[in-house]
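After the structure tokens below, expect a handful of questions from me.
Partial view: only certain chains, each at its native spot in the assembly.
The first chain written gets the first letter, and so on, giving A and B; residue counts start at 1 in each chain.
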Amino acid sequence: MDFLSDFLTLFLAKLQSPTLGFLIGGMVVAALNSQLQIPDAIYKFIVFMLLLKVGLSGGIAIRNANLAEMLLPAVFAVATGILIVFIGRYTLGNLPKVKTVDAIATAGLFGAVSGSTLAAGITVLETEDIFFEPWAAALYPFMDIPALVTAIVLASIYTSKQKSLSQQEPFGKQESLSKQSVAAGGYPTTRQEYRSQQRITAGGYPRKQNDRVKIWPIVKESLQGSALSALLLGLALGILTRPESVYESFFNPLFRGLLSILMLIMGMEATARIGELRKVGQWYALYALVGPLLHGFIAFGFGMIAHHATGFSPGGVVLLAVIAASSSDISGPPTLRAGIPSANPSAYIGSSTAVGTPVALALGIPLFIGLAQVLMGS
Amino acid sequence: MDFLSDFLTLFLAKLQSPTLGFLIGGMVVAALNSQLQIPDAIYKFIVFMLLLKVGLSGGIAIRNANLAEMLLPAVFAVATGILIVFIGRYTLGNLPKVKTVDAIATAGLFGAVSGSTLAAGITVLETEDIFFEPWAAALYPFMDIPALVTAIVLASIYTSKQKSLSQQEPFGKQESLSKQSVAAGGYPTTRQEYRSQQRITAGGYPRKQNDRVKIWPIVKESLQGSALSALLLGLALGILTRPESVYESFFNPLFRGLLSILMLIMGMEATARIGELRKVGQWYALYALVGPLLHGFIAFGFGMIAHHATGFSPGGVVLLAVIAASSSDISGPPTLRAGIPSANPSAYIGSSTAVGTPVALALGIPLFIGLAQVLMGS
């Protein structure tokens, strides 16, 4: 009972958080037919700022980490991040009436990491005097960024395949697809559209073979898209230069504020698409309830291997599981918004913020600590 | 004599304040034919940021206030705010050659509240050991926001009536009106223009009846306009969510800087319209001299009623009068700029910053304290 009331308290507090507040505010504003609009140039710049910041913070964390010692856990973090996206794409994505791009974006967000959930996990470990490697927190970009990149690339491949499919079966399916015709991988540009067109019309091979040929250019295009470019640029600058001063004085302080405005924009847009979710809301709720625990167990398993192979501490294993259980309320949404523009933000943000994060905090953290104590006697 | 020199010192210091400095800077830049321009997307975003901040700070103040105890003073604050705008519209607005929209905007600014004048009032009360309810400062949004909303709605109604009038008397007046054809209530949009057009051409009733029919749609359109939407969105977010973190780290620190840039833009624009004021400057000076004291007395009277009815403290009555006497140098201008685009900023900002605020500070505060001591023996 205590447990349930904890969960409900967390859930209600989340509804009052600025992030969700601005999202709902945007939805209400749009529903009331307000003429309020954020200029497009501002929207693009905000997304750029947020992605650069996410990349920079990841890069700085990696540069300051002990790479040799953390190699195996880092590889496991990358694997977990990618795995989570594939799991989501082939479970949630195959449920009736769930749109595949929405499922991929949601899985990307659950693969990405929440800094505040991670901080909560660290706090609990410290309170209970459980040792963990100081670099364990720096594992987060190794899961966060691969998950987001995987989601964007998967969505690109899916969208591209669908286009090719609708090309080959010109009648019947075309109409239902037109809604998600915006290509993934960046703000759509004429140049990109033109290329996709070329690739498709150049076909003539049987479809199976055609698909294989296409994957690498799509990955490349995703990486060249404005979203991943900004993210990877930030990552490279964080690793190779010393941007701490400008990060601390500029990108980090502006982050929460710019994010709140992006949430407003996403809310305004979500109103127009809320109908899409009515029939499938229960699937997202189910995914957001089960996902964090499942992802945590997978990472916990990987962590156990590292524990036996290289002496990764039980506390570190718990943190790896918490990182996997967490879903990104903050750094993920702007990346997915820019990288998978055709996905419905109310699907992925709603699932993560309203259900996924409370589950990870209230259920995940105590569960993994208990498990570590039972299995490794920490 | 001491009094006059205090007033002049305040007046000169105000001319050096960044707010007025950037306004004058913009006027000079434009007068020198500079090609300096602030992109339109930036202008719109700055206005949005400022209005959201004004709304948020009001909302946070209301949420943290003791609503039951402050009910009567709050109602009086709302009444005073609305009254001030109507008084200005039917006194200043009817003086010869004064443009009605300029008068309404000026009255809106004198109805709105200056945080720094309020802070000065609080400081004087504390120095003189006069008790006041801690929530009295939270009365400011109850006067500020109704005054601004009333001004924008009144301007919308007036502009709309004028359009309808010029429709019915198609020759003669049309030309003189074309200058203020920009509709109030938000950045003009094709959609809004189209609607106004429809409403007007649908006429055929006698004008009196026609006017009554129109008022509610205009109020609704004003509230849906980008200016009031942002303001009310901020208010709602401030009351219903907990945006303190993002307010303190983002909206509040950026406020003064963004305001200075808005002042620059308004100054650049004012140069083109400074001629309009030459013939009527004396009326604005008179209004700005008398207005603050008159508004303060009205609020003082309301405060006395609350004093006898519910025991509202004499110090609280003084603060209510100071709130009414103050005119908004900071939060009001962006709202009016966006909400009444056809009004001349040099009219209302000049009146408020150069005359109204020094009068409220140097004359108003000591006057209301003396009055309270005489009438209520505080």
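Convention: contacts are C-beta pairs under 8 Å (C-beta built on N, C-alpha and C of every residue); 3 or more make two chains touch, one makes a residue touch a chain.
Remember, it's a predicted structure, so these values are computed and weren't measured experimentally.
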| item | value |
| --- | --- |
| Copy count for the complete homomeric assembly [2 present here] | 3 |
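The rule is short, and it goes like this: only the chains that are shown with their structure count from here on.
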| item | value |
| --- | --- |
| Mean-CA-position distance for chain B and chain A (Å) | 44 |
| Contact footprint of chain A on chain B as seen in their complex | 39-42, 44-45, 48, 186-187, 189, 191-192, 224-226, 229-230, 233, 236-237, 240-243, 245-246, 249-251, 254 |
| Contact set on chain A toward chain B in their complex | 15-18, 20-22, 25, 28-29, 32-42, 253-254, 256-258, 260, 264 |
